[in-house]
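Every protein chain except one is present and positioned as in the full complex.
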Amino acid sequence: MSDLDTFRAETRAWLIANAPESMRAPYRTTEELCWGGKKVAYPADVLRWRDACVERGFTAPTWPREYGGGGLDKASAKVLAEEMAAQRLRPPLIGFGLSMIGPLLLQEGSEALRREHIPAIVRGDIRWCQGYSEPGAGSDLASLQTRAVADGDAFIVNGQKIWTSYADKSDWMFLLVRTDPAARNQDGITFLLMDMSSPGVTVRPIRLISGASPFCETFLADVRVPMANVVGRVNGGWAMARALLTHERTMIADVFRDRDDADRLRTAARAAVGVDALGRIADPVLRDRIVALEIDQACFDLTLARSRDAAKAGARPGHESSIFKLVGTELNQRRRDLAVRVNGPQALGWDGPGFGEDDIKATRDWLRSRGNTIEGGTSEIQLNIISKRVLALPEK
Amino acid sequence: MSDLDTFRAETRAWLIANAPESMRAPYRTTEELCWGGKKVAYPADVLRWRDACVERGFTAPTWPREYGGGGLDKASAKVLAEEMAAQRLRPPLIGFGLSMIGPLLLQEGSEALRREHIPAIVRGDIRWCQGYSEPGAGSDLASLQTRAVADGDAFIVNGQKIWTSYADKSDWMFLLVRTDPAARNQDGITFLLMDMSSPGVTVRPIRLISGASPFCETFLADVRVPMANVVGRVNGGWAMARALLTHERTMIADVFRDRDDADRLRTAARAAVGVDALGRIADPVLRDRIVALEIDQACFDLTLARSRDAAKAGARPGHESSIFKLVGTELNQRRRDLAVRVNGPQALGWDGPGFGEDDIKATRDWLRSRGNTIEGGTSEIQLNIISKRVLALPEK
Amino acid sequence: MTLVLDEDQKLLADAARDFVATRSSLKRVRALRDDDIGFSRELWREMARLGWPGLPFPEELGGAGLGWRYLMVVLEELGAGLAPEPLVSTVLLGGSAFLYGDPDLRREHLPRIAAGDELVAVAYQEAGTRYALDRATTRFAAGTIVGEKVQVMGGSSADWLIVSAHGPGGVGLYVVDATRVRRTRQHRIDGRDAAIVRLDGVPATPLGGPGLLARVIDVATIGLCAEMLGAMGAAFAMTLAYLKTRTQFGVPIGSFQALQHRAARLYIDLELCRSATMHAHAVLDAGGDVARAASLAKAKLSDAFLRVAEEAIQLHGGIGMTEEHDLGLYLKRARVAEITFGDAAHHRARWAELSGY
Partner (left out) sequence: MTLVLDEDQKLLADAARDFVATRSSLKRVRALRDDDIGFSRELWREMARLGWPGLPFPEELGGAGLGWRYLMVVLEELGAGLAPEPLVSTVLLGGSAFLYGDPDLRREHLPRIAAGDELVAVAYQEAGTRYALDRATTRFAAGTIVGEKVQVMGGSSADWLIVSAHGPGGVGLYVVDATRVRRTRQHRIDGRDAAIVRLDGVPATPLGGPGLLARVIDVATIGLCAEMLGAMGAAFAMTLAYLKTRTQFGVPIGSFQALQHRAARLYIDLELCRSATMHAHAVLDAGGDVARAASLAKAKLSDAFLRVAEEAIQLHGGIGMTEEHDLGLYLKRARVAEITFGDAAHHRARWAELSGY
């Protein structure tokens, strides 16, 4: 028996013994998972599952042991993922700490920053949020206006961040600030880590057209951030940001993959317009429209699969993430729109009597989906990236 | 009885007495009409009808009598048009002489040029073609390269024109040439009249993907054009060209209006896929697609009607011609494409056994229609015009 | 039959535009979303004093006798401001039902509608009937009605209800005293009033037989298109202004050609929608194939308004997605309007049927 087989057997046994039964049920939203941090009270079984995994290094399986990670090699990590999947286990811990700032710190952070933050991320003690966007800088991130002025061993930060997911539930924020107002757009930017409990930080949740949202505005008034919290070098924040942006785009495309969506739409259509003598959705025009969507969806899913196969075969990733972001979000919009059309008059409910919960959810999902092609880099930006970086079309 | 009533009665009687019976039948293509000129032999009845109208000034009813026109006021010309329409008479003479260069000469030409050309246009002695486009200057007309260099009392012209409709059947060409290569694009251009029989003029018809076409390439090698043939002033040709361009756009949109098109498509669809128990086109998805087209077409037709009503009510024309060109040509493309889809496998014929004449025509019409959004100002140019001149969106 | 406004209609449009600018802000519209009846009775009275509810109706019935095109220009301006006052329910639906229905009831009700003294709602929709007008399970028998209607526009505030019900000869319309039914306010995405109406053997007077409801819905569909036209025009205008002022990468975003072309496409669609809407109102005034004209316009405007609203948000970026920003109000109204009286697919199918496809 190879080491890997031994690891698989041990891991399987450990998972069977330690994962609470409730953690084996599929989840509908990520709100049911553990994002860590001090501000949210999680159910006992969620915490028990997380803490068991923390102890074994399974919340960050490939990160170095010295920082609390699992220290697993790629092959072992794959085995762990397979065994988790086989037992349909929920991830024990998620969030921007594990997916974004943690990897960046491991790669670019000072030893002091790693020591301070990585173990806390692995344990889920600290929840992170991302302070990039500003009201005046949408797609043009490099034009951001939040200023940081040196004052002894600290920066004094003033400005406003927007679209910060879960800022109200996070303990720390990683953010971009302008440290050299005289430099060309991208050159005077610095990547900072900021404690959200610092004096001068105010958070206001944003309501969307679809209702409550995880997004917040964060106002920064004379917030003091130690110089030691710079990642990379002062005025060298843009390089940090770029690596993370690509990462975010892939994540967003992934969010829109839900295998049950097709079934839900089909079932709703059958319920709304009935079925014909052959058992088909009775309205042929509606049927064709749904089928056209599902065919495009299938082609997209196959493209994601092809990209994974290419990665397995050793191909280096290009700018597929832009394609995935663009197509994935547009497909989701088409799906949410069709769901509303299928529901017809029942789709008009915001709340209350006469409208079913599913109908209301479908309508709010449609409203929410309109933001998909804006957040995480607008579709227009993705098209710019594809035409310039992939197709090498000339600048004007 | 008013003068107008008298005119109406006289005109009606004259038309009844003088229009050959064959000129009362609708025509399928403008090839059946008289374009005038020395190079095409027209049937006797076509010429008889034209000449009768020439004598009465009815080929150019509103043009001054001194140049051979009818000298009618607007009201009388309207009466004439109404009486012609009531008797379903074909126009006695058409072409770029009457529709384009004639009006321009009347407005901007020297007295000598008018005396020389207008009577010949009115009589249909001379057929005109338009030499604007060049291989290197597509949408960017102002970048044209055909050079005219002064040599005594003449210009020596060298260059190449493309997309000249009926150059092979025309006697004269009005064209744009570059007379000041040092000037900014639009400033060094002159508007010339050129006898096609001048030494150095070579014409080559262009075959399109749909087969034969009226378009030609015209090669100009040291062609001598008298200075007296300049319309407007030397280096002042751009203003002449602009007035004509707008005019051409409206004409093109009009070409695509054929009331029988909808019936033809519906009939073809019924023949191809059959009808259901309720007498509808049996394929509901195809039916919906056809209906979506006809609804858009109806909205477009109503928009043309609205624009005519606005003109009648005294509104000055804006940039509607760009909308009409854009939408009219795209609708025509959708229609031709649908006709081919309706025909299915029968649409694959280019010629010969196993394919009906109508099927072959539908397919060639589809191929030909792909050029509609290019010729006469591409759709992209129309969108530029609308966004800049109508919406006042900023230049970069 | 002309497709342009005459001078009087233009003056009326100016007046309505001024009215919206001075009396009906989007802040007001926003606040009314949680209101019991979803609109302002005071503003409705002002509109009545201006004669708007009576514009299309004959003078002998208290109207202005000016025809539907006059109402169109008012609806367009109110639509631009998303004003929720009950023109659709009381004037378009209620008014036309009385206009084409029983003469005695007409003489009784139309003058009061024209004067703004009476609010009417037409209760024709039931759970699961989708866009069908003849699938009512509500029944009229022995002078009373039993059944339940849903999403009755203006139902919470109406003084009188016109209820579709199976009666002798098919589905007819019946007039019911609104104070005698049970009404539950519903909450739809546009915040305007809609109600569930429960009729438990309520006395009812026959207004008209089969065919009347379809005719009423056609008139209301055409008027709704005018409102939609105004709203999509406003959403487009907001977007055009934004394209000219918002800068990114150091230039106004309206200088980006890809966005310019998209804006131009939206503008063209608006023009086509205007033609279809004008035409439908002209047909209504001149007499003609009202059903076909209504379906033509609604088939076109249903998707066009949605598309304008969606593109407006995309071109605004994130700010357009916030509840604070007004574009969301237009998007939600676009969806309600799309579905009201049948969506684009429904009206394409109907137009096809009426046109022999």
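Just so it is clear, A, B and C label the chains in written order, and each chain counts residues from 1 on its own.
Everything below uses one rule, namely that contacts are C-beta pairs under 8 Å (C-beta built on N, C-alpha and C of every residue); 3 or more make two chains touch, one makes a residue touch a chain.
What you see is a predicted model; the values in this text were computed from it and never measured.
Summary of contacts with the chain left out: across B:G200, B:P317 or B:G344, the touching residue is B:G344. Interface note for the absent chain: among C:Q9, C:S25 or C:Q257, the touching residue is C:Q257.
Considering the full assembly, B:L286 is the residue among B:C53, B:A148, B:L286 or B:I385 that touches the omitted chain.
One of B:I156, B:L208 or B:L245 touches the chain omitted from the figure, and that residue is B:L208. In the complete complex, the residue from A:A17, A:A182, A:A277 or A:A313 that touches the missing chain is A:A313. Although one chain is not displayed, its contacts with chain A can still be listed: residues 266, 279-281, 287-288, 290-292, 294-296, 298-300, 302-303, 305-306, 309-310, 312-313, 315, 323, 326-327, 380, 383-384, 386-388, 390-396. Mapped onto chain C, the interface with the missing chain covers residues 256-258, 260-261. Within chain B, the residues in touch with the undisplayed chain are 133, 135, 137-140, 143, 162-163, 206-209, 211, 272-273, 283, 285-286, 340-341, 344-345, 347-355, 363, 366-367, 370-371, 373-375, 378-380, 383.
To be clear about the criterion, only the chains that are shown with their structure count from here on.
If you average the Cα atoms of chain B and of chain C, the two centres end up 43 Å apart.
In this assembly, the C-alpha centroid of chain A lies 57 Å from the C-alpha centroid of chain B. Centre-to-centre spacing of chain A and chain C amounts to 41 Å, using the average Cα coordinate of each chain. Residue numbers of chain C whose C-beta contacts span two or more other chains: 256, 345, 349.
Counting only residues that touch two or more partner chains, chain A has 285.
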